[in-house]
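A single protein chain has been omitted from the complex, and every remaining protein chain is retained in its original position.
Note that the chains are named A, B and C in the order they appear, and that numbering of residues resets to 1 at the start of each chain.
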Amino acid sequence: MAGFNKVVNTYDEALAGLTDGMTIIAGGFGLCGIPEGLIAQIKKMGTKQLTIASNNCGVDGFGLGILLEDRQIKKMISSYVGENELFERQLLSGELEVELTPQGTLAEKIRAGGAGIPAFYTATGYGTPVGEGKEVRVFNGRSYILEESITGDFALVKGWKADTYGNVIYRHTAMNFNPMAATAGKITVVEVEEIVQPGELDMDHIHTPGIYVDRVILGSFEKRIERRTVSQ
Amino acid sequence: MAGFNKVVNTYDEALAGLTDGMTIIAGGFGLCGIPEGLIAQIKKMGTKQLTIASNNCGVDGFGLGILLEDRQIKKMISSYVGENELFERQLLSGELEVELTPQGTLAEKIRAGGAGIPAFYTATGYGTPVGEGKEVRVFNGRSYILEESITGDFALVKGWKADTYGNVIYRHTAMNFNPMAATAGKITVVEVEEIVQPGELDMDHIHTPGIYVDRVILGSFEKRIERRTVSQ
Amino acid sequence: MSLSREQIAQRVARELKDGYYVNLGIGIPTLVANYIPPGIEVMLQSENGLLGMGPFPTADKIDADMINAGKQTVTAIKGASIFSSAESFAMIRGGHVHFTVLGAFEVDVEGNIASWMIPGKLVKGMGGAMDLVAGAHNIIVTMTHASKDGESKLLTRCSLPLTGAGCIKKVVTDLAYVEIREGKFWLLERAPGVSVDTIVKLTAGPIVVPEVVPEMCF
Partner (left out) sequence: MSLSREQIAQRVARELKDGYYVNLGIGIPTLVANYIPPGIEVMLQSENGLLGMGPFPTADKIDADMINAGKQTVTAIKGASIFSSAESFAMIRGGHVHFTVLGAFEVDVEGNIASWMIPGKLVKGMGGAMDLVAGAHNIIVTMTHASKDGESKLLTRCSLPLTGAGCIKKVVTDLAYVEIREGKFWLLERAPGVSVDTIVKLTAGPIVVPEVVPEMCF
């Protein structure tokens, strides 16, 4: 009997069911708050033709960037990409497709996907290439464009701590896109730094309630820093 | 110099600027998590012709119900009302107007209002009286209706603790509509049980960031229970 | 013998599966929590913002800040979580709740449900019911099969204003367990001692009666 115990012990179990051509929603901003071990597992599995909604695509050799090496990604839905040479090369050669999406619109599209809202209006992108081909509508004298929601076959999330029921909390700005991603996967997998027992996390301060989470795995993280900046 | 100190010391200051005919968004579910002192202040001020978006309208003699006594409310936007006789009477006599709105749609309309989303599609209410006159649109073979967002001249919020910068946390199910209400007022006033110094609340677990909050007042609360139910 | 309220709840509870997140409406649906089959765990969602609702508190543990969607004082289990109404209905609307049980005035063969409004009577509101029926994949409606005057509540077309359109597939009444498929009611089970004839007579919409209609056991 499983009950609500979402903990899996291997990365194979964590991503069981992920197959070629699927859509993945991944949390993280830059290299901060990314599910490192789950990404490594996708590389190991060799799954191809993936569509990945994630704000960025890592760097050469780290984060989602490693999935470019074996051409596992067909399409990125992101607000900012190309921090890596390999990305640029595959984009220019047409091997890789990018749907550039404003950061706030991307966050809201994922939230809407998880919340059963198929589409919403936003002023962001009106009058720009992002708005081209999208319905425009005026509310209170201002023009807005219609944006549709995103859901994924899998959502890959990086949490700080989770209890065995899948309740998750995030740490500092490693939160970023993770809470929305967690709501929008048919299967949501959360990789965390620590697994605790139900009741150990304050119920008033759970960031992602366990109802959204299917699998929890204890990971280990390098937490590479993209722009180390110090004051004297 | 005020800086970010949002604390006001009197209810007069807390609701300064509230005038006849304004729209108020009020947090609370039933009698749980309602801004008791702010409601009492509206009664004292005698402000009339108010439109109030709130899930419920209190009971006879408590909560928003007390604003019915002097006919201060013109219209309620709620999902469930009529727990009070006075409400029923004013409704039947046509003195009071009600826009019944599904609870989840109401929550989302207020969230959207605060988030700069003028409208969204939802399946809730499609094919029912709630959907009448609203645009219907099909996404992925399912029908949805268009719902527009709500904002208020004032938002009245009941928090548990706030710091002087207006960062707020809620306690248990007294959270309910309060976090969304807080985002959707031109002027947002939060009444709390305790005011603390900046830094005392864990920055990773703030429910309502201070950017949404204009005024904070220390209240005292009766916290009347609507349905006292015990197990043996 | 028609089912008691408790027996209706008991029959519904047999549909629960291990690991289900469940939302129970007010009235008979609330009673379902008392009959969770042994060996399975379910977690109760209360749409005012609580996942992991526990039993009512003892008198000394009552907390005004801890209520359910019926505005009753409740407790939370270990591993519960609290969230805003927007988050709560994101769960519901987004289809994350596995199982929803709701009362109704009428259902029909199109899967429509009417449960909130009787024209001419004061309408108190739909609360969260419209969101629940629109969001859930798996809803069971509980109600009496017919009114006291013998008027069927299982209709070809609901006569009252709807709560949701085309969203109901299963109904447990005091007389029967019925599924809605292909524009018809399908009689799956009958209450102990209640004849198929009685059920057919009290079902206004088209009903399909299989060769064998097992009797419920309690």
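We take it that a residue touches a chain if its C-beta (ideal position, glycine included) is under 8 Å from a C-beta of that chain, and two chains touch if they have at least 3 such contacts.
Bear in mind the structure is a predicted one, so any value in this text is a computation, not a measurement.
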item	value
Omitted chain's touching partners, listed by label	A, B
Touch with the omitted chain, as defined above, among A:Glu13, A:Asp70 or A:Glu88	A:Glu88
Of A:Met22, A:Met175, A:Leu201 or A:Ile217, the one touching the omitted chain in the full complex	A:Met175
Contact residue for the chain not shown (choose from B:Ala115, B:Val130 or B:Ile145)	B:Ala115
Missing-chain contacts mapped onto subunit A	29-33, 55, 78-83, 88, 91-92, 100, 102-108, 110-111, 122-130, 160, 171-180, 207, 223-232
Absent-chain interface as seen on subunit B, which is shown	1-4, 111, 113-117, 163-165, 167, 183, 198-199, 203-204, 206, 209-212
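To be clear about the criterion, only the chains that are shown with their structure count from here on.
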item	value
Where subunit A and subunit C are represented by their mean Cα positions, the distance between them in whole Å	35
Distance between the centres, which are taken as Cα means, of subunit C and subunit B, whole angstrom	29
Multi-partner residues of subunit A (at least 2 other chains)	115-117, 203-204
Where subunit C touches two or more other chains at once, by residue number	76, 82-83, 89-90, 92-93, 135
